[in-house]
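Before we start, here is the structure in question, set down as structure tokens.
Selected chains only, in their assembly positions.
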Amino acid sequence: MTTERLAPTQPTSGKRSAVRATTWLLDHAVVALLVLIVLALAVLSPSFFTGANLANLTGQWAAVGVLAIAATYLIIAGGFDLSMGATFAFCAVVAAGVGTQYGTIPAYGAAIAVGCVVGLVNGLIVRLGGINPFVATLGTSFIITGIGFAITNAQPFYIYDGSFQWLGSGRLWTIPYSGVLLLALLVIAGLVLSKTVFGRSLYAIGGNEEASRLAGLRVDRTLITTYMISGLAAAVAGIISASQLGAGQMTTDISILFDALTVVIIGGTSLSGGVGAIWRTGIGLAILACLGNGFTQLNLSSHLQDIITGLIVLAALGLDRLLTTYRKRGMEV
Amino acid sequence: MSGATESGATALEVSGCSKTFPGVRALTDVSIAVGAGEVRGLVGQNGAGKSTLIKVISGAEHADSGTVSVNGQLLAPGVAAHRDAGIAVIYQDPGVVPALSACENVFLGDLPTRGPFVDRGHMRARFEELCRELQVSIDPSARAASLSLGDRQLIEIMRAIRSASTVLILDEPTSALPEEERVRLFEVITRLSGAGVAVVFISHDLDDVLDICDTVTVLRDGGLVCTKAASSMTRDDLVTAMTGQTIESAPRSVTDRSIGAEVLQITDLTTRSGADQVDLRVRAGEIVGLAGLLGSGRSEILRAIAGADRVQSGRISLLGEQVAWPRSVREAKSLGIHLVAEDRRRFGLVGGESTTMNVALGGFDRRRWFGHVSRSAEMRSQHEVLQHVGYPMGRESQPVRNLSGGNQQKVLLARLLALRPRVVLLDEPTAGIDVQATAQILDLVRGLASEGAAVIVVISDLQELIHACDRINVVRSGRIVGQFASDAVTESDILHLAFAQPA
Amino acid sequence: TVLALSACGAGETADTAAAAKPKIDAPEISASLSPMDQAEAYDKAVGKASTNYKIAALNTCSDLNAWCQAMSKYQKEAAQKYGITLEVYDAAFDPAKQLRQVQDAIAKGGYDGFIFQPVAAAPGCQMIKLLLDTGLPVQQANSPVCQDKDYHEGTTGMVATSTEAYYGKYLEHIFDSCDGKPCKAAVIGGVAGQDGWRRLQAAIKDTSAKYPNVEIVVEQPADYDPNKALRITQDALTAHSDVSVIISAYDEMSRGVLQALGDAGRKVGKDVKLFSIGGTPYGLSQVKAGNFTATVQSDPKPEGWFSVVELVRALDTGQQTKGWSSTGDWDGIKDGPGSEILTVENVDRYTPSYG
């Protein structure tokens, strides 16, 4: 009886460290999930754990990954950009279209310029107009799609050009340049987010916008910049895709955006803002990439793929939830 | 109140209540009994478990063990059951639903119906009745979003007294109430208790508690310390019971500070949000208080000076030199003007971030976007200032939302101190904070002043304000209507001026 | 009917790059035959592979609808008959996924050849290049890539239905049905920007130029969604009550068109003609019932079956089946209804290979 009374008020250091360990474990449960998936694949599919396969994966998920990085920034800062899918397609077309006429540098430049302008417009509408970001970017998404189709008349642009396709088809040893770019961006974006004033400002703004403003942060400027980063990322993803395919075409298919969001969510970045990390998005990306690769190698039906992806999304959320509850408990001990 | 404790039969009885939140024991075996017509005070330090006890009584939290009964009847769980038994609560954090009308807000959770539909006629009639009872006039069809803060609080009070047939509980209702409404609320309490309603009143304002309560219950660390007649206790007795130790009130200390040259001069400040041709002067080492009713525009004056709100007109001089009016918080900060806004959770802290980050945030505007932020370096550089404000060291990396109100305020002060401010603007730095922490924070403010800062502070508790300041300006409808030296002023002088009708 | 074998070793046979020596004793097939006839001839004459080749089938889909399922089934049956191993990759209509699968298949290695059904022409262009770059034989199926009208140079063959020429032929049939009189038509289309709908649109543009009497009054994408088809047809009929020809881009979507026609009290065959596309079991039943004026075949069997045949032929003999093996030239059509265009006159002679 006496000991039980004492326990809550005087926790032993052993108990405290056990709680810490559990919290840490739950916090890194996505990593465990990834390890599990990788192990399962290694056993089931002999060709999974080959250098060539893993190297390919980086290039295959480069476009999705770049979008996911920017989405992570924006979501942490409390924003959202539904127009990334449309901007991605539009920028791919711009790159391919300009590239056929004026060469690679102008092509990439034009796509990036378009992406940044779209991002700027989104940022201005959302921040200065004070409009809900989901809805505002749904609106711009319609507009971008319409404009893209109208000016290309829905025709694809083909571009066969070594320099244009260098990024998409060249390789550093076995790793595609696009994959190298993705890995580099993950590292840089991770460092910027966790170690710079700009990065920490995103957490602060997403966590409490008004308090951040009153602490002297330039909230509007920071968020508009983040929307521009989002547009820029859509452009870079578009360039990667155009360069990998040697073609660009408008499409109404925004599944690439859903892939990117699924990646962010599986990683554990919260849609309510203020919480998340690039390493999480990296893990989420790896999970989705391995799953897709494994599904193909094991030749699972696309229905089963859907079901498993859905269950993993829910599992990631459940873990996150468990973590939050447990952390509260650990905290007071 | 009436002095007489002729309370009738036991109206509310809580026996053996314990409540554990994950990892924290909020209530341990608490039993209280409140008689019909009795006004019971409930006091304790922050986190003592007062609000938790109230939530158990109202049915909003389910106790791990123990029972709540009203007039001898055990209550079924759930807010609705407790409400139907005649228990009503005015909560610490006011809650109205912005899109619903004033009238619907009063009947929230208990809308009268006629057939399948809400009975608006009946609702409106009852609403007008309540308005008459409280001598206020609120448009019943106005959306709550368009009501002033004071009116919203009134809506909550109306909601509570509408259904309080047996027990009325008030959880720090006065912390957001202006004097006028406060007085009216006390009248209502008197009337209801006269009509046999048991009242439980929670406040950090111990004088109020001793003033209006018949008996007082003290909680400490989730346990019951004592229940005594109010008439048999003094303020110091209560403090001792709450803290388990004796605290001397800090002595007034104008003398050990030298007041220097004029640092800040504001002329003709007018804002759309409420400030009206305000003139203010503050000298180095001086603490100037702003007194006024809720909604008088005190916060708006501070926010305008800090660059947080847009101004329509106004001139500002620093150390005798006229400068352009700061158009953002950032600009104000670069002039050395720093604000610690009211409501620290909403306007001060990023709850999910650590203490380290919350303190560091204050310096972000002086740094380049891609400047390196290192946690360990920040922690080292903040060590001294956190220790200075009396922060419980070792918790720097936990999210600040887990800290007590007092410690949260200390984090904000640490952020301020790290910036070596020239002008300091403090809005309600002691709101909702217990006696001990309040004393510490006011000491820190004095410390800031003695290092040469010019301080303007808003505190609603007039006694505290007089105690803390050298000079007090009274604000009414956004204007400064009078000024007093604090060693020659009484609360009633201030109130008189604050209430005076414009000629 | 088309089995025409010429003497061994004579005539201009197909390309030879890799094939120094045939691995199988196969009869020579005249290159003057249509590509589909060449494939059929090979299938009848040989019908067996020399060894158990391992082939990757990079399909546009294999289980998302009945057509995809049937097509994959016939691919597998052909593989079984020829005694080869087929590994199926299902892109589920997603070009990004298909690119990954192409890369995965190449990286995995161990294949003797590929069958490639592009999800879309533009991305498919790069993918077919990647596949050809492996030096292994690549068989194309289902749909053209790049800016090709049909066959892609360097592949072992191309078995497909819906090229621009296929639509053009059908449209001429449709516009002819106006008998040179002024005639208003509404087109209920597919998904904006997608290849199938773009080819149909291009064919409409070209064919319209030849038929000044036909006026296209409505031409809107309906995303292959019968609900949208219903909506657009109703709107078209209220705006142009004199529309006499309706062209619907897919049989399943035509069910929405039919519903709209019924609502408006219009009867196919009496005052309006409904031309549908797909030759699905549902479409055929509607043609029989007189609810569709016609539909045009798109049989999954020849697409699945002969893409395997042509690839095995290349593997075993080094001969490519150059050009477009149109499923319209398949015996199942030629000996059955006699035409790709299925109307109430010939529909009874056609049994689709699925459903």
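We just call them A, B and C in the order they show up, numbering each chain from 1.
Throughout what follows, a contact is a pair of C-beta atoms (placed from the backbone, for glycine too) under 8 Å apart; a residue touches a chain by one contact, two chains touch by 3 or more.
No experiment lies behind these values; they were computed from the predicted model shown.
Visitor: Only one copy of each distinct protein chain appears here; write out the full complex's composition as a formula using the labels shown.
Guide: Each shown chain stands for its kind; the full complex totals A x2, B x1, C x1.
By definition in this document, only the chains that are shown with their structure count from here on.
Visitor: Work out which chains are contact partners of both chain A and chain C.
Guide: Where chain A and chain C might share a partner, there is none at all.
Visitor: Select the chain at the greatest separation from chain C, using centres from the mean of Cα atoms.
Guide: The most remote chain is B.
Visitor: State, to the nearest whole Å, the distance from the C-alpha centre of chain A to the C-alpha centre of chain C.
Guide: It comes to 38 Å between the two C-alpha centres.
Visitor: I'd like the Å distance between the centres of chain A and chain B, where a centre is the mean of that chain's Cα atoms.
Guide: Distance between chain centres: 42 Å.
Visitor: I'd like to verify one number: the distance from the centre of chain B to the centre of chain C, where each centre is the average of its C-alpha atoms, in whole angstrom.
Guide: Chain B and chain C have C-alpha centres separated by 75 Å.
Visitor: Would you mind listing the residues of chain A that make contact with two or more other chains?
Guide: none
Visitor: Quick check on chain B: which residues sit in contact with 2+ other chains?
Guide: none
Visitor: Which positions of chain C touch chain A when the two form their complex?
Guide: 63-64, 87-90, 92, 94, 96-97, 99-101, 103-104, 107-108, 120-123, 125-127, 129, 146-147, 191-194, 198
Visitor: If you look only at chain B, which of its residues touch chain A in the complex?
Guide: Checking each residue of chain B against chain A gives 20-25, 306, 308, 328-330, 333, 339, 341, 346-353, 357, 360-362, 364-365, 367-374, 398, 402, 415.
Visitor: Provide the residue numbers of chain A that touch chain C in the complex, in ascending order.
Guide: 47, 50, 52-53, 56, 59-60, 63-64, 149, 154-158, 241, 244-253, 255-256, 292-293, 296-297, 299, 301-303
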